[in-house]
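What you see is the complex with one protein chain gone and the rest in place.
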Amino acid sequence: MSDFIISMHIFYFIIMITGSIYFYVLSRKPKQVPLYEYAIAMVIPAWSGAAYLSIALGQGLVSNPDKTIYFARYIDWVVTTPLLLVALALTAMLQEKNKNKTLLFALIISDVFMILTGLIADFSNDSIKYIWYILGMIALVIILVIIWYPLRKIADAASPELSRHYKRIALYLSCFWILYPTAWLAGSSGIDITHQSIEIAAFIILPIFSKIGFSILDLHGLRNMHL
Amino acid sequence: MSDFIISMHIFYFIIMITGSIYFYVLSRKPKQVPLYEYAIAMVIPAWSGAAYLSIALGQGLVSNPDKTIYFARYIDWVVTTPLLLVALALTAMLQEKNKNKTLLFALIISDVFMILTGLIADFSNDSIKYIWYILGMIALVIILVIIWYPLRKIADAASPELSRHYKRIALYLSCFWILYPTAWLAGSSGIDITHQSIEIAAFIILPIFSKIGFSILDLHGLRNMHL
Partner (left out) sequence: MSDFIISMHIFYFIIMITGSIYFYVLSRKPKQVPLYEYAIAMVIPAWSGAAYLSIALGQGLVSNPDKTIYFARYIDWVVTTPLLLVALALTAMLQEKNKNKTLLFALIISDVFMILTGLIADFSNDSIKYIWYILGMIALVIILVIIWYPLRKIADAASPELSRHYKRIALYLSCFWILYPTAWLAGSSGIDITHQSIEIAAFIILPIFSKIGFSILDLHGLRNMHL
């Protein structure tokens, strides 16, 4: 493995641990924002950082002669993407006393399904790779529908302020999440038209925005709402 | 893998996706039945269909010279059987405001234990296969006891109508669930006295009844109750 790959992943690890500590510091003055929002924001980068560390240490990947599979990315995603969706959903339901568990369940199971199809696709030959990819895309569409219909309605019903905040972070999340299957498809997992270092960089930069960036946006938006 | 096996599994995949869509359509006019009942009924066949698709694609099995292990069945069951039990239990507790989480926890953990013992048994030699099988059977007995004692008492206390409905679907589920370890034992995982195509057919037909059939029975029963 090249030094570039190793140092990028160590850099990522440091960013993530810093982010986790930052959210911990924020949680000391919660400003009425429920503590679970902070807890989720702390756990996401800690878990992801450890997963990427395993890549830096040469363990979270399998190098075949023709392609490298970074399976630690899926170990990262299978935990952090459900948590991101839960954070988003709990923001929408901030003022509900009884959180809608059916929506949380539907989000989590669709998301886990999506990540697993990606993992299988990555380990599949070209002939069947795209069957799994398409199933994963269907799951992503279901997730986006849940985000933009039932969840948005709940946020809309709460207050104009929460509704505005929810729409902003939901849009942010949706944009980044659509970039993932795109980068995946263009990279070595898919049709492989990207230079390797571009692909590595993409999977370093994207998660910084969709994890740390997302949580900063969400938490500061909520903190400024003077709940 | 024979064409028979492939086409049977693709047939199953199509049935399951159709079932999932059908429950979605039902959910548009929920008739007072809580949405989680529909959500669970949609997720079960979608997950199972994908698992069986992996068998059709030649990925969800390992072919040893002397025996084939369809490990994707366990990936199916480990998610869908807890959900079937949760659907049953939530039907029993339909009118409880606070669902009894201890019973849900006991059902889920016993069920996951049962499926894992089956998986280990399938990968074990004859000398120790039946130790795991017996442990799995004990877990199944515990599940049946929970279904027929504490859960039935809850349904009985709710209303005569719910009690009748609960007993009907619990009996349906119990009968089918007892057939699984029987088919397993008779088939290539166990003592292997069944012709291979009978075994394949059994594990196509049984889950259609115990997934789609069960959810149809449960949902229509609840819908006709005029809750």
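Details
Read from first to last, the chains carry the letters A and B; within each, the first residue is number 1.
Just so it is clear, a residue touches a chain if its C-beta (ideal position, glycine included) is under 8 Å from a C-beta of that chain, and two chains touch if they have at least 3 such contacts.
Since the structure is predicted, the reported quantities are computational estimates derived from the model, not experimental observations.
The missing chain, though absent from the display, is touched by one residue of A:A50, A:I69, A:A201 or A:L217; that residue is A:A50.
In the complete complex, the residue from B:Q32, B:N64 or B:T102 that touches the missing chain is B:T102.
Among B:M1, B:I128 or B:V141, only B:I128 touches the chain left out of the display. Those residues of chain B that touch the chain absent from the view are 101-102, 105-106, 109, 113, 117, 120, 124, 128, 131, 135. Where chain A meets the missing chain, the touching residues are 34-36, 39, 43, 46-47, 50, 53-54, 57, 59.
To be clear about the criterion, only the chains that are shown with their structure count from here on.
The centroid of the Cα atoms in chain A and the matching centroid in chain B are 31 Å apart.
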